[in-house]
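Excluded from the complex is one protein chain; the other protein chains are retained at their positions.
In this document, chain identifiers A and B correspond to the written order of the chains, with residue numbering beginning at 1 in each.
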Amino acid sequence: MAKELLKGNVAIAEAAIRAGVQAYFGYPITPQTELLEHMSLRMPQLGRVFLQAESELAAINMVYGAASAGVRVMTSSSGPGFSLMQEGLSYIACSEVPVVLVDIMRGGPGLGNIQPTQADYNQLTKSAGHGDFRSIVLAPSTVQEAIDLTVLAFDLAEKYRTIVIVAGDGMIGQMMEPAELPAMHALRSARPDWALTGAKGRQKNVISSLRLNADNLEDVNKRLQAKINRIRAAEARYEQVLTDDAEILIVAFGTTARIAKTAIREARRQGIPAGLLRPITLFPFPNAPFKELSVGSQQAKGVKAILVVEMSAGQMVEDVQLAVQGRLPVRFYGRTGGAVPLPDEILDQILMLAHRMDEAPTSGESFAMAA
Amino acid sequence: MQEQWVEQTVYQRPESLSKNPTHYCPGCTHGLIHKLIGEVIDELAIRERTIAVAPVGCSVLLYNYFELDSAEAAHGRAPAMATGLKRVQPDKIVFTYQGDGDLASIGIAEIMWAAIRGENITTFFINNAIYGMTGGQMAPTSLPGQVTGSSPLGRDVEMTGMPIQMAEILAGLPGTTYAVRRSVHDIRTIKDAKKAIRTAFRVQMAGAGFSFIEFLSSCPTNWGLTPSRALDWIRQNMVPYYPLGDYKVADIVKELR
Partner (left out) sequence: MTRRSSLAKGRIVIDQEMCKGCELCTTTCPYDLIHLAEQYNAKGYRPATLVDPDGRCTGCTLCAMMCPDAVITVLRHVKSRAGSAPLAVAA
């Protein structure tokens, strides 16, 4: 398939169609609405199900219904809509039906605005609903990666019977880039044996998240945690750029990682060996590369400090600190409210950090929000 | 020809009902309505392609009481879940079974929209004028002055508004083709209720739009009445405010009958 100039939202929608999604339920909300619009045109053309629901809250419950029938199903929204979906996601997580959700993040909290942020990080990776559960969260930084991760999302959702969230910021959804779409997969007609298709020639199936007996619900929780541990062990994905000789390691994902690459190139031009570690899975968070970091000091080469950059007030930084366990100073630089950091801003942070590290390196320095 | 007396079973528990005893309080007509639905599913021979969507409320355990593929929806969201279930497999029969808190309070947007879209599903709405599962609080359908756990001095309609009449409201929506109110407080109304259930399923089987039945139902425990006095309470107090009858029978449905 040849490369086309594709808008992120449209690319994600078409990628889902190529991956064999059979039903889409959504609701208009900037900055993801073009995804819904593309679905509204293409899905009926292909004889598949499209429905604009009365709210995101209704949409996620329609998704829950279709997923319970054992078909590939997805929805998409932004922060405010995702918040309305959290109850439904908790039900979905407990009853272990596969669901794909796309969150194109915008300014918050509250109505906020429609500019890009990454401020749903904690909501997606840690608390997409009440109770103990986690969802796989994939964070593309290009339109091409958004396509590839959308296809991957459906496979992972079914492999683990879990929720998989493709999380981009407003820019990922809105920008256009050349990208290549996969070939059309054949629609799967067979349904999983747990699906609600009518108890014909078999015992009835029940999809429910109710377990009045505590022991039963604990068994469910143990099963969910075992699955999450399998996911942690097998599904972490990340990209490393120029990290072999890096002394200042930038940790950033999505659009912010691309901006950081520009700052890293400029820093290296000024003789500062900076590198980038870009989580692709926000959950499971890639802890391994942090453990393998050779910790540098005045005498030895290796990473002397970590700079986490996010379009938020600092959420992923906590996962970085957990991974680093205080072995290295972790600094944070963030922009909120939909303001997008420029490369120079990140470069200034790198220079400041490199300069300070030469003077009096201290480890375990707590991070401070940029002015 | 030697004549013999033989014994014939003329009525037995419907096959679509499971063997499990229900958790419903003695005399609660949830069980009676389950039985009527089970009888009709047997008679229409649709058990193997029918999917039930249970609400949150006293009937949350509905999936234990029917031999049907079943889903348990979030509180108030059964119509949305049923929409998802139905749209991806239109050949299946999908019904929601919901109480008055589930449908007329938290879930009123979802039920309105299922009706507006003319969703090809069937909804059985159980109006017992109280939140049963949580121990007897005021419901959207609690009557003026009705004493409940959360209207201890009687429902004050100045503060809470008047009880809501769902059959009439949904009848007014374009996608609804069958909207009726029935009761089960005596043999005559039980027979009418069963006929309505049969019609509602046949509307769905014919792909003829959204079908809805509101049942007046009892709650002996939270009304503080014996089972039979609770049925009297329906007749004396609920029926006047919630008149039984057909509120919408579209032409397409008339042709079915």
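Everything that follows uses one rule, which is that a contact is a pair of C-beta atoms (placed from the backbone, for glycine too) under 8 Å apart; a residue touches a chain by one contact, two chains touch by 3 or more.
This structure is a prediction, so every number in the text was calculated from the model and none was measured.
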Chain not shown, its touching partners among those shown: B
Hidden-chain contact residue, picked from the options B:E3, B:D91 or B:E158: B:E3
Touch list for chain B against the chain that is not drawn: 1-14, 17, 21-22, 24-32, 34-35, 38, 187, 190-191, 220, 226-228, 231
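Methods note: only the chains that are shown with their structure count from here on.
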Averaged-CA centre spacing for the pair chain B and chain A, given as whole angstrom: 42
Chain B to chain A touching residues, read off their complex: 47-51, 53-54, 60-61, 63, 66-74, 77, 80-89, 92, 109-110, 112-113
Chain A - residues contacting chain B, complex: 22-23, 25, 49, 51, 53-55, 57-59, 61-69, 71, 73, 87-88, 91, 196-201, 204-210
